[in-house]
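Here the complex is missing one protein chain, while the rest keep their positions.
Moving on, here comes chain A:
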Amino acid sequence: MDRAERLRIIIAAIILMLNGGCDPLRPPGETLVIAQVAEPRSLDPQVTTALNDFRILVNVFEGLVRYRPGTLEPAPALAESWEVSDDGRVYTFQLKDGVRFHDGSRFDAEAVRFNFQRMLDPEHAYHETGPFPLAFFFEAVESIEVVDPLTVRFRLDQPFAPFLSNLAYPAGLIVSPAAVERWGEEVGRHPSGTGPFRFVDWRPGERVRLERFAGYHGLSGQESGGAREDASIGEQAIQLPGQRTNRQAQRHVGQLAKGQTDWQTRRQLQQQAGSATVTQVGIQDGEPVEARIGEARERRVAERSCAKNRTLVYRLIFRPITDPMTRVAELLAGGVDVALELSPDNVAAFRERDGFQVLEATGPHLWFLILNTRDGPLSDVRVRRAVNLAIDPQVLTEDVLRQTAVPAAGPVPAAFDWANNPEVRPYRQDRQAARELLAEAGHGDGLRLRFLVPRGGSGMLAPLAMATAIQGDLARIGINAEIQSFEWNAYLARVNDGLDDDTDIAEMAWMTNDPDTLPYLALRCDASPEQGGFNSGYYCNPKVDALIEQARRATDREQRARLYHQLERAVHEDAPWAVVASWRQSLVAQDAISGLRLEPSFFLRLEQAAKSGCGAAGGFDEAASNGH
């Protein structure tokens, strides 16, 4: 008995000792820990293609334009404004003045030209720091001209409306030329951009750490992340941990520049700031916001609520946690604040659980069946419509994909809300009508089709489960679909070469960044695999071709939108595909985190991220009570 008691005390003492006596198993208030799914490949935005890496990059770098938060529309970022020539071939960008990279060098038109030349010009001194897999996004660029330090002009070899969307993609993020010159091929491990967070360190297999960049220029109000919903930030006494009076702020920035500051100095500054009713500087809408500290404190005392006390996070830590069960365990234990890409079952469990929030976004993604419009029974539009009528996207997304996707209708994913035609609805399941169409086409006594399926693959969601569900649906209208499955790379090689004459159906999924991309590469007559395109079902409708061509040349967005609406209607009627779903990703975060939004691009901009709770604002509360 005695011995057991002693043993228990010793164990408790060891654990207490190891843990340093307080509660260090949860990250402190100024730090946000994000569980990612893999070790980043590279932090060079022009080299990597992984979403996992993009989620870090969009916090370190900015491009000329970016997606307006919550949408996929290009909006100003490092370019304050731009003009497009009437023929759609010349883009002139006015750059923001006074912007500096994290390494101290100046952002200007020369830096912009350096970035694109590095990607596009094989003769460029730093082209060898590639390969740049997404350089083809900008292959329409003929020349880049520095008009003056704050004006840069791109000439395209043909009108190309998706140019702005492509610039908003991470491949268009601007890297510091000085960093490229200094680090060469290793620049992907020493990133330097103009974004709100600067890179601090990368411990392989453990973390990538970012901290707020004191010299951040801030983006103008309407563009800022979560601006409208977060309008109440000021009222809720939001504090940047390094809050300070203006004079102190200057000194603080000076210290940062000299590289002297650390969390301790910041604490001291807070204590000084807390000693009087001075103005407090926070960041709202990317602009400094002043609020009376005294007022804020009164309100806090009145409410006696820790939950209202939000602190903008100062430090971001991205952890690669490849094992999904470990991500779940870390969330439950509180060791991470945010986790991405959990299984649907786990997301459902967190939705029911107190203390967690689930955020969702539907991406510019399309999951569809390619139908062979050239050979076999599906060359008859009536049979293609029958296939569309046989399946029910609603049921497939709910039961098979368990809400990790939403039903989709046409070739323009709904995430492009400006271009998507709301009147084109998914085909409604109607087995009677489907059987009638089949009978009309002369297949009244049934039909055999060959159906190719990958066993996995990027964006393919659950390809085999989907295939068997669809096979069941087809059987009920008298189509006997024979499934053949392949490993993803072998599958791609086969399907991207075009469906041969005894293959009828193939699954496919795309995630794009402009409504032009998918129709242009996969629906035009001239986009057949033999001509280097991805139109594996050999769909060809000159009217659709004309719409695609006009839309990519139109410089006016409303005109483009109208063209896409017509395109969707036409494709819906011709049914070259059976469009089923768009991917929906989710994020699980501790309840105390706010200012998060999962973008339709599945990126995560964390400029506005804040933590609430007594612990979160510890630094400030301490300062306030010490001051008085």
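By definition in this document, a residue touches a chain if its C-beta (ideal position, glycine included) is under 8 Å from a C-beta of that chain, and two chains touch if they have at least 3 such contacts; residues count from 1.
As a convention for this text, contacts and distances are computed from a predicted model.
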For this session: Look at the options "Probable glycine dehydrogenase (decarboxylating) subunit 1", "Glutathione ABC transporter permease GsiC", "Response regulator receiver and ANTAR domain protein" or "Electron transfer flavoprotein-ubiquinone oxidoreductase" and return the one that UniProt uses as the protein name of the missing chain.
Result: "Glutathione ABC transporter permease GsiC"
Problem set entry | Touching the absent chain when the full complex is considered, from A:Pro45, A:Pro74 or A:Gly188 | A:Gly188
Seminar exercise, completed: The one residue from A:Pro28, A:Pro45, A:Pro74 or A:Gly478 touching the chain left out of view is A:Pro28
For this session: Give the residue, chosen from A:Ser81, A:Gln158, A:Asn480 or A:Asn496, that touches the chain omitted from the document.
Result: A:Asn496
Seminar exercise, completed: Those residues of chain A that touch the unshown chain are 15, 17-20, 24-25, 27-28, 31, 33, 38-39, 41-42, 44, 47, 49, 131, 133, 136, 185-186, 188-189, 203-207, 209, 315, 317, 319-323, 325-326, 329-330, 332-333, 335, 457-459, 487-490, 492, 496, 510, 521, 532, 534
